[in-house]
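Shown here: the complex without one of its protein chains, the others still in place.
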């Protein structure tokens, strides 16, 4: 679906974890036209003094009710402004934006990896995959038990595995440490979270072919012509797809504010070529 | 009462005339400690992007209920912001500020003259005067019938005389044209409204002694030592007291943003020496 | 009554259908907003800054919000003039809206070379020189902060092209008027003002500036009083048209800039919050003219200017006698 400006109405707003909010908006145009991995650019109010929109992943989208949700942490004035909204208030959203996760049609087992608020980035892929009859394991990392996303908010079909930095629940350590256990099982992996976590996953994914001996999917013809950075094919064939973040101005590709460096040496717009990239497309060591 | 910072709570908000709002706030500290003619400097919300407070006259103050009201017209972002408030919202006010109207103890007949939103400036003096057993005539001027302050919002004891520019109700013409009819009756006059109206009233008041032959009150000893500009005595003795407006920064006398020129050649702070001045204290022709 | 005349003549044949343009760097190459914006209803489009060679721009982060504004340090990322022409000029040629190519360079020769490659290209309606760039030839000093350098680059470009030539002023100067005069004297057809103010923001750690490039350009409503002041000053000292930019978010801002002498207005940062704003401003300006019963928006231009040149603001800013 092409992007549009959509006038949405807040129908529910809840603080589901300390400083983390789940908000539901009536937005039929977005609930049915968007795909997992895409995001909205939401406008703050006219009398708020804020001049930029704020990007949020489409956390869930329910075409039946016309409702989409966003899940965010309050970190500054913008997110704080959103927490003041009350049911009935309207928010104008630009969306759906960016390129979605691309699941290879052959993939049966999907590994989702979320760090903290990265949950919002992969959450809707869980719904989408289950609707398509795929198996989903979701690895989730947080600082502590109090920050753990409630399993009640996930579809029952999802296998939910938790890691906490302090070990207060689940595996004690980084969520990335859980990945080796699922690497062999997974046909593809999809991750969202802090940049260092994604970079670590990219390193793991790189050594995967060697470690496992086979790549279940991916470039069958060996070192054939690499897919163009930013292409749908590049993502669909990738074992690991990551959802990236960058500060954004326009969110439509016009301002060049949101780039990350691509392995082809050309800056890639997170809002347009991304936010989902194949791990191989991102120049992790570039310092950008 | 000395000024303080008071956390008030909105209890009622109504658009009483097109673009004109009456808001009630629970503020016991202000409802009992303030006097007619004083004002509050009300803070807009933290996430509003507005950096200055907005000054509003204390329109009414009811010590019994602890409620004060303000009455304002939406003209810009600040007043618009106030209209978005809902019952239960809090507003921080600095007040009571400025010097009040000073009624000579001997005055029995008070003439109040209000132009448009100037009503808010004299409204509370009507209550105060009636409580002290004085007679009050209120001359009110507006552009048209649709802008006329509802008599139901005034105490029954007030004689309410209306002028409209288009003659759609009451006298057709300026409210100042009504004054000569009441000049002789009135012991003192108190006005609030647009600057040109106040200047016109000052001109009328100036010729009053000559026209009426006597000044009922005022400087009994003829051309004695004039009272210092900005003094309580200067106001108490004056036939005409006016409530002035100027854009304000601090509203406590610190920034010198709000001055008008005094007849003594020294700028007078509307927030500190005013907002109420004796007509004789103001250098009307100075162009300030 | 027929709708008021909104057309603007910027000189040398560049006639805009209306005085509402979109500012360089905030509207890409005109295509990015897709169906969300009716591009054909804009008065003009200034495309992203274009250089001779491709540039990858500055390291990220490149944008952040500030109170009432934003900082950006894109660093002129662009594919180079040849690629810009190859990729976009064909599309532009099919539009009713004139596209003005914003040009940047590091030496007079750079500017001249870029402009020569734009000369005669169908779809390119004019040039806007972004002179807020370091002048490599003069040891890194910006063209924009020196009247001599500004005049020199303008004159060189003027000699190299018959395209309508706009030159964009920087606010990061003590007194903008001598610079504006030098540019006008050197043959520019119009001035645009203002570019961004130099500012910084810090990373949350406070161990370094937030933007990869350290410094960024401040834009948005926060800078409007500065932009209004500069347009007010410049309109009084040059005879060529002035196009205003800086913090426009609503019709009142457009009317303000017209009142201080601008003949047209560019919308930048506000597009990010409200992409349909520029087109809506065209409608609102039409309505405003009708409401006032005026036949041309030109009657709104210059109403707040003094009869003759006013006292310069740099003589005392707010603290003068």
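Labels for the chains are A, B and C, by order of writing; each one numbers its residues from 1.
Note that contacts are C-beta pairs under 8 Å (C-beta built on N, C-alpha and C of every residue); 3 or more make two chains touch, one makes a residue touch a chain.
On a predicted model such as this, the values are computed, not experimentally measured, just so you know.
> Wait, the hidden chain, what does it touch out of the ones we have here?
B, C
> Could you tell which one of C:28, C:49, C:164 or C:241 touches the chain left off the display?
Here the residue in touch with the unshown chain is C:49.
> Specify the residue from the set C:14, C:37, C:52 or C:71 that touches the hidden chain.
In the complete complex, the chain left out is touched by residue C:71.
> Given that one chain is not shown, which residue among C:126, C:164 or C:216 touches it?
Here the residue in touch with the unshown chain is C:216.
> In the full complex, which residues of chain C touch the absent chain?
Within chain C, the residues touching the omitted chain are 49, 55, 58, 66-69, 71-76, 104, 106, 130, 132-134, 140-142, 145, 170, 172-175, 195-203, 206-209, 213-218, 220-226, 228-229, 232, 247, 249, 255-256, 259-260, 300, 303-304, 306, 310-321.
> In terms of residues, what is the contact footprint of the unshown chain on chain B?
Against the left-out chain, chain B lists 2-5, 43-44, 49-53, 77-78, 94, 246-260, 265-267, 272, 287-288.
Please note the rule applied: only the chains that are shown with their structure count from here on.
> Where centres are the averaged C-alpha coordinates, which chain has the largest centre distance to chain C?
Looking at centroid distances, B is the chain farthest away.
> Which two chains meet at the most C-beta pairs?
Looking across every pairing, the one with the most contacts is A-C.
> With chain centres taken as the means of their Cα atoms, state the distance from chain B to chain C in Å.
46
> Can you tell me which residues of chain B touch two or more of the remaining chains?
49
> Would you please write down the residue numbers of chain C that are in contact with two or more other chains?
Within chain C, residues 67-68 contact more than one other chain.
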